[in-house]
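Left out: one protein chain. Kept in place: all the others.
Per-chain numbering from 1; labels A, B and C assigned in written order.
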Amino acid sequence: MSILLILLASAVRQATPLLLAALGGLYSERSGVINIALEGLMLAGAFTAASVTHYSGSPWLGLAAGIAAGVLVALVHGVACIRFKADQVVSGTAINILFLGVPALLSGALFQSTGATPQVPQEQLLPIAPIVLAFLLVPVTWYVLNRTPFGLRLRAVGENPEAADTAGVNVARVRLAAVLLSGALAAIGGAYLSIGQSSLFARNMTAGRGFIALAALIFGKWRPVQTMLACLLFGFAEALAIQMEGVSQVPVQFIQIVPYVLTIIVLAGFIGHSRAPRALGVPYQEKR
Amino acid sequence: MSFLRQLLFPLAAVAAAFAVGALVVLAVGDSPLNTYALLIGSALSWPDGIGYTLFYATPLIFTGLAVAVAFRCGLLNIGAEGQLYIAAFATAWVGIVLAGWPAWLLVPLCILTALLTGGFWAAVPGVLKARFGAHEVITTIMMNFIAVALASYFTQYHYKPPGDPILQTVPIGENAHVARIGALVPGIPERIPLNLAFPLALAACLLVYLFLWRTRWGYQIRATGANPAAALYGGIATGKQIVLAMSLSGALAGLVAVNEVLGYRYRYYDSFSAGYGFTGIAVALLGRNHPVGVILASLLFGALLRGGLFVDIFTEHVSKDLVMVLQGVIILFVAAEALFRGRGEKRVKSV
Amino acid sequence: MLELREITKRFAGVPANDRVNLTVAPGTIHALVGENGAGKSTAMRIAYGFYGADSGEILVEGRVHRFTSPHDAIRLGIGMVHQHFMLVEPMTVAENIVLGLEPGSPFALDLKSAEARIRALSDELGLAIDPTRRIEDLSVGQQQRVELLKALYREARLLILDEPTAVLSPQATAELFTILRRMRAQGKTIVIVTHKLSEVLDISDEVTVMRDGRVVGHRRTAETNAAELAHLMVGRDVLLRVVKPAAQPKAPVLGVRGLAVTFKGGEKRLDGVSFEVRAGEIVGIAGIEGNGQTELVEALAGLTEGGAVSGTIELDGRSVAGLSVRQRRALGISHVPEDRHRRGLLLDFDLQENAILGADDRPPVAVGPGRFWLRRDEIRRKTEKILAAFDVRPPDPERPARALSGGNQQKLILGRELDLQPKLLLVAQPTRGVDIGGIEFIHRRLVELRDAGCALLLVSSELEEVTALADRLLVMRRGRIVAEVDPETTSMEEIGLLMTGGSAAA
Partner (left out) sequence: RDLSQATGDPGKLRVGIVFDSGGKDDRSFNAAAFRGVQQAAKDFPIVLRDAEPGDPASLEPAMRAFAEVGYDLVIGIGFAQTPIVEAVAKDYPKVNFAIVDGVSSLPNVASLIFKEHEGSYLVGMIAAHTSKTGKIGFVGGMDVPLIHKFQVGYEEGARAVNPEIQVIQNYVGVTEAAWNNPGKGKELAVAQIGKGADVLFAAAGNSGLGVFDAVEQLDKLVIGVDSNQNWVKPGHVLTSMVKRVDNAVYQIIGDLVNRRFQGGIHVYGLPDGGIGYAMDQYNEKLISPLVIQDVEAAKAKIIRGEITVTDAMAQ
């Protein structure tokens, strides 16, 4: 294999969890709910998937359980933000902090460990399914957003919830569905980390990927294909850092910060303007 | 009286979190009673318990204040972590490079460095927000990653003692040290790292209080946070306030360096912060973005950090992650205040 | 077709609709007229299920229905075009129209068939709308036709249009009316809310007049005229009288020449406005809301956001056009904003901190180098003085502004601005939502200020108010000043006609 192919393959692997989480974030944010909780959702999914796989021996069961966990945690975020009009960023932050703690605590009770699950045998790891799924989800997401009634409603409530409301769309229900979906996708991203890319859950193993996914989402202007490209870029930077380490003269830290610097540059508007869904972050108060 | 009422809600959130925590303890198979006895006992024992609780509370007061000041201007500074990292490195750098300077000059210079570096690091997202409308939550998160990577790079490639297995800089000059409380107050052993950064933190609270509520700049910052349209009407340049508030916020976060670098480790130490910047968000929320509340919340969280360590070590199953769970639940309850207040309308913050 | 019976709706205790009765006959165009805040939109939103009524009944085709959401109204064949368009800008026409009623399966939105149907509907009425275009690329007139299509697509048989012409050019208005007539010919029923009497006479079969949340009259259009309707609308019988001596105008204070405010896409909301205000006089601006008054005041105060200001603004002969809000304030311009919650107050702050908004840099409140420190005692003294002088109740300086009633909030703002002893006071909608006692108090204060030698520019959509207070009255329509009249000698009907474009006089 040529070095470039290795690099590209590695970039795709690194991009996969980012892409899954970012697509999750896309659903939530296009519906108008900021989802800074992606990190926590990924951790919830990663831990649950690894634990259930360990007990059941089936990565598919593990994945399903991980998704369920992600949806459950997303439900907390959704209810807090939609029903109780909580500040979306604060609620997301709370969930992130919470899920730094919960898996570690549970790993202590379940596996006498501080923050790790037992290793899952190689034959019980997810095959490349999550990678395929992640990249397959890009056109699917595009289709859902642009070619289904649900997508239409989702975009409408994220841009102008009042207009959607007058057209007879139940804003709270659409938003909640979107947030739950984001929980499911972020959790798949987490599960890929724990039972796909590696074979166990390790403490804080997302290492900020939820935030990077968010950055990719903004970088990609909240659109599926652009978001995928942003994830690939970030994944490529990560892959490059891995390959270059110890080989090149460039300190690895400099390669690592490239995506972050890029994101800031994008936000500063140097590369076209990135317009957020107009109602993003604004709780919708039904009039009745 | 109204002060007591202010306290009521955070207390309820804390109580609720402890109740949830008790369930978690039960679920992992330990006794909540013993766990909480160990937690509280170790946090309040004399002198180590109290000493460490105050020591852990110190950086939280700084970051809590930092988050609170930004919040008062309507900004969520998630970047306190990066600001304190970069400030800690810069402070150590001055302490190393100017090690020969006399203490009366070097210590203030180091503190100034902490303030300026932290302030600068936060001013960048401030300018991006004021000038381009870039959301500060995202930019500060990005700045966090950059700060940690930069500090790590300089430490690894330029300031690490040769052959040291640990990623840390060479020590700062003795003249840059800030005295430990134990060296000044009899009865407190000097091994307890509580140092003059603690009274500095209390002084910072007082100054922030005076700044926010007794000066024009403070007033303008708060007016901008409370209602930007009305602030503009009143002739307040809101963009300037955003930059000012972020800079001040970053400067306060930077002061963590005084506690960690000048008063405790006497060097920059990679990953020295146990998430102080993020805990600062919880501290500010729980303390209702008020300096007095920040002190109280910091003491609580400082006690949780100290107690969490003992719970971690000396119980069978419970780890110190219990503290994260408690923090997360507290913030969640504070965030969904409406949960307790019925379905009241909340002030809507637009992005 | 539609009947409202004894509909009452309160917002925060204040009635917006007070036992409203309205009957709309099938196959007619029914006009609903009234001044700003009369309660027209509220009544129509109730009929559409967007608001729930506190009491009263809604009958559709003779049967009582309970609406819990617009869903229910849509099902009964009611469609509504809101005063502010309810369109999702980045989406296409077709997407907007089918929203909530999507054709095809849950897995495949059938936009093609919808587009075909929309084209057919559009052609049928001659709307000329391309369903594949994005809303943000359409003109307002086209956007409105999209709203019409939205209702028609839902097979609405009763169509409510809330001030459809407010944003339209005369030609577009004429086109709209042609369309509405065609729709009537197809058997649809239409309710049109408007201020413009000429339009009422032009398009409607019947007309209902509202004032202060109540229905004050119902006529067949053929049997009434503009004068009678204007009379009903403004209701001369409850006219307020302000006792004021004749003005003694002195030197000009404010000079405005060729002022224009242009927004992106070249949209001019203020166009070539010129006038002056002298010391010791009140110049009133009359006009239906949305005709450039807000833009005028904000341009004078230095608060224009997102638009370009051109033309001259002079204070005492010195240009202030390039100055910041703070600099203008320092030169003696005070401002009572039209929206006190959005602009005028820091609702969560106490009265003291609201009392220094816009003046936090002035001694004796601000002291020290750079006026850095704020003196608590001086702030308190200033606040107490304002609260006492303007009879703000309760006079508790530590209360949050949110806890005051609207009238007291307004008195606080007025007190704060007058305390600065301005040379020029820009005052917009000074008595909106204020009770009768408060209105009288505020009016008296404004006249006193005039007599003390201040120049006042008063904007109000309450015709009574401007005519009673102003020494000279400018009428604004479509961002221009269309007439200057003497409020003493001109009848309200006449002014009303000027405002609404009901007569050609200018």
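In this text, a residue touches a chain if its C-beta (ideal position, glycine included) is under 8 Å from a C-beta of that chain, and two chains touch if they have at least 3 such contacts.
All of these numbers come straight from a predicted model, not from anything done at the bench.
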Neighbouring shown chains of the undisplayed chain, as defined at the top: A, B
Residue touching the undisplayed chain, where the options are A:198, A:226 or A:285: A:198
Contact with the hidden chain (one of A:10, A:56 or A:170): A:10
Residues in chain A touching the chain absent from view: 1, 3, 6, 10, 13, 104, 111-116, 118-119, 122, 125, 193, 197-200, 202-203, 205, 207, 239, 242-243, 245-246, 252
Interface with the unshown chain - residue positions in chain B: 34, 37-38, 41-42, 45, 48-49, 52, 152, 156, 163, 165-167, 189, 191, 269-274, 309-310, 312-314, 319
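Methods note: only the chains that are shown with their structure count from here on.
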Category of the chain touch graph - line, ring, star, complete, other: complete
Two chains sharing the most C-beta contacts: A-B
Distance from the mean Cα position of chain C to that of chain B, given in whole angstrom: 47
Averaged-CA centre spacing for the pair chain B and chain A, given as whole angstrom: 27
Where chain A and chain C are represented by their mean Cα positions, the distance between them in whole Å: 44
In chain B, residues with contacts to at least two other chains: none
Touching two or more other chains - residue numbers and ranges from chain C: none
Chain A residues within the chain B interface of the complex: 34, 36, 76, 80, 84-87, 89-91, 93-102, 104-106, 108-109, 112, 114-115, 208, 211, 214-215, 218, 251, 253-254, 256-257, 260-261, 263-264, 267-269, 276, 280-283, 285
Complex contact set, residues of chain B against chain C: 214-217, 219-220, 222-223, 226-227, 229-237, 347
Residue ranges of chain C touching chain B (in the complex, touch as defined): 301, 303, 305, 324-326, 328-329, 335, 337, 342-349, 353, 356-361, 366, 371-374, 376
